[in-house]
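The other protein chains are all here in position, but one chain of the complex has been omitted.
Let's look at chain A:
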Amino acid sequence: MAQQPPPSRTASVGPPSAGGMNAPATTPGGGQGQNSNQNLNQIVLEYLSKKGYSRTEAMLRKESANTDANGQPIPSRVEDTGGKMYSSTFNLVQNWIESSLDIYKPELKRLLWPIFVHSFLNLIGDFYPRDGQEFFTTFREPFEAEHEDDVRALAPIHEPEHLQQNNIAQLYRNNKYRLTMSHMAYTSLVMFLEQHEREGGMVVLHIVQNFLDVRTVDRQTAGGQKGLQRLLAERNGEQDAPAEDEGIPGHNPGSANMDRNAPTVLSKLSLGPMPMEADLMEDVKAELQDHDSTHPPAGAQNTLVDEFEQRIKREPMDDVPSRDLLPFPPSTARDVAMEVQKVKENRDRFRIEGRTGGVGPGISVTMFTFHNTFDSINCIEFSGDNSLVAAGTAESYIRVWSLDNRALTSPTDPPSYQYSSSRRLVGHSGPVYALSFSPSVAIPEPATNGHSSNTTSPDSQPRYLLSSSADTTIRLWSLDTWTNLVVYRAHQSPVWDVRFCPHGHYFVSSSADRTARLWSTPQIAPLRLFVGHDSDVETVAWHPNGAYIFTASGGGDRTVRMWDIVRGSAVRMFTGHTGNITALACSPSGHVIASADDRGEIILWSLPTGRLIKRMRGHGRGGIWSLDWSVESSVLVSGGADGTVRVWDVQENKESQQGKVVGEGGAGTKIDGTGGAVGGAAVAKSKAKKDVVVSPDQISAFPTKKSPVYKVRFTQMNLVMAAGAYLP
């Protein structure tokens, strides 16, 4: 070390080959200068001792001790080692955290990732490309499990100008990474850094101050969230899950307000069902009464009118959205028929009332497998009345089939047209990424000669189909004439997802231009613009009452946000996913949203409180493409790229939340924990490499034969319909 001239900052700013320690010693002074310099010192010292200036001599010796043989100063502060300093400081912090107290370890470990990112970005920004690469490759390994995508995105950054163009780097540079720690952990960190100021403490402190937003909480007051028991429980595995309020857009849990001093009061949500129009309600009631008199309910069944009144009265009236704020076109005879049928189906459905006797409910799944697709199908969608299925393809067209093999006819067909049970919709000029049918309910054909028939009448079919594509447009198709009616252009990038409102008329779209937009079918310009995501808005979902939407994004953002469509403002934000979010579904009860990511994790969030309910794992990697809830909101079903349909129990795990149980029953697990403490790290590592661990919330899993599942859907009667393409 001492043999080489320490690089100065000025020397390393410039071509990389000249920068850093690896450059050959090409100091202008050269060997000659060194010798003369050393000799000169020698001569002076000899001279001083000869003359007896002992104090001057001592002073000179003392002062020259800090320089090496070449007369240049030996670096005593780590900052002076140039690009190397981040490696040594990171090592220092890592070792300290490893050896710190067990109760602080989980909190302190969360610090390593932001320090790692910012050390690397600083290295690149200061033009130490070689050191940056070295640093990155040395320390990236522990982060690959949780931050795989970010690590991959950061890896190719070599030059300061890349920092400006890399989304992830920009996100980290321009935002503060939020982190919550307990007082004690934070104090001990600061004390440690100040003690080791010269070995790099200042470097880390600098990063913490400039790029991190560390919030300290008192462990006592934080209670369950950061409580001791929680930390002890986390030690047994769940360490890799980021806290709810951690991350770049780190939010105040539950609230969409990211301000540091945001009020702790959450904005009030109206999660009840949308009230019915008075006229429509009267019509439906009359119709139901009529039906009840002609078909008296069998056995213990309720009459339809009772069922209907129960449904209306079930919710307290104070949390329903106002109908005046969200105008809809007046209802038609078709709406009445649909509402009547909904009540009927709701009464006659297969009931799934949650876990009974420890065994999950028996779900039936019909799988529709598409053949000969050559992986060209991008999305599949069922219509609400289960009569149509549509697939959007990479070849820019949409194909619609009739599920009951009925000819799809149009009044504009020429007489010679040969009817078939499928139609192509051609119009897009890029791959079609999402489809959505307008709402519909299967209305059975009016009963003929006494017995009811199983076939549905043609006018229960949905009227419209929406499609979104990479050509940045959304198109509205008529399913009566099988033609394109409207092209909606406003997005600037591929439109990833589009969803019809549960009551029709409105729809919402999300795009790679980082916005989601609200539209109404008769207008070609968007009504609302939802801006706030830091990367592509990957998917959208509606709240069942139609007053809110949910958006989710991937990339560096990975948040789920909830927006009020009337005011156009964000009302909730949820962070905690570690992968790109691929699917969203809000429960029919309106109180829980489920989101799934491409790392095979499903998270349930409570809307009123804005908090995470639980994480559920089980799917393999590669994306969960679809989620849906049973009518009672008691069971969640998911389908994904690993070719399985899985059924989940959504009830909250009481055991893991109640401190008591963990404390008492924890005695046994605690012993296990300490017994395996030596091999603990190794076990965790092998677990990470192995397949996904299935969490106990899974009720059952049904594998398909090499068919990734693109769509799962619960019908009104609680039958699951799944669709996928067979990929041999």
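We adopt the following convention: contacts are C-beta pairs under 8 Å (C-beta built on N, C-alpha and C of every residue); 3 or more make two chains touch, one makes a residue touch a chain; residues count from 1.
By definition in this document, contacts and distances are computed from a predicted model.
Colleague: Just to verify: the chain that's not displayed, which of "Histone H4-like TAF Taf6, SAGA complex subunit", "Vacuolar protein sorting-associated protein 16 homolog", "SUI1 domain-containing protein" or "Oligosaccharyl transferase stt3 subunit" does UniProt list as its protein name?
Modeller: "Histone H4-like TAF Taf6, SAGA complex subunit"
Colleague: So one chain is hidden, and I want to know which residue out of A:Trp96, A:Phe328 or A:Phe368 touches that hidden chain in the complete assembly.
Modeller: From the options A:Trp96, A:Phe328 or A:Phe368, the contact with the absent chain belongs to A:Phe368.
Colleague: Can you work out which residue in A:Gln133, A:Ser267 or A:Ser520 touches the chain that's missing from view?
Modeller: Within the whole complex, the residue contacting the unshown chain is A:Gln133.
Colleague: Of A:Ile377, A:Leu465, A:Leu479 or A:Cys501, which one is in contact with the hidden chain?
Modeller: In the complete complex, the chain left out is touched by residue A:Ile377.
Colleague: Which one touches the absent chain: A:Gly125, A:Pro275 or A:Gly430?
Modeller: Of all options in A:Gly125, A:Pro275 or A:Gly430, contact with the hidden chain holds for A:Gly430.
Colleague: Can you list where chain A touches the absent chain?
Modeller: Residues touching the hidden chain, for chain A, are 15-18, 129-130, 133, 152-153, 155-159, 162, 165-166, 358-375, 377-379, 389, 391, 394, 399, 401, 430-431, 433, 470, 493-494, 496, 512, 536, 538, 554, 580, 582, 598, 618, 620, 622-623, 625, 641-642, 644-645, 647, 653, 655, 669, 691-705, 708, 710, 720, 722-723.
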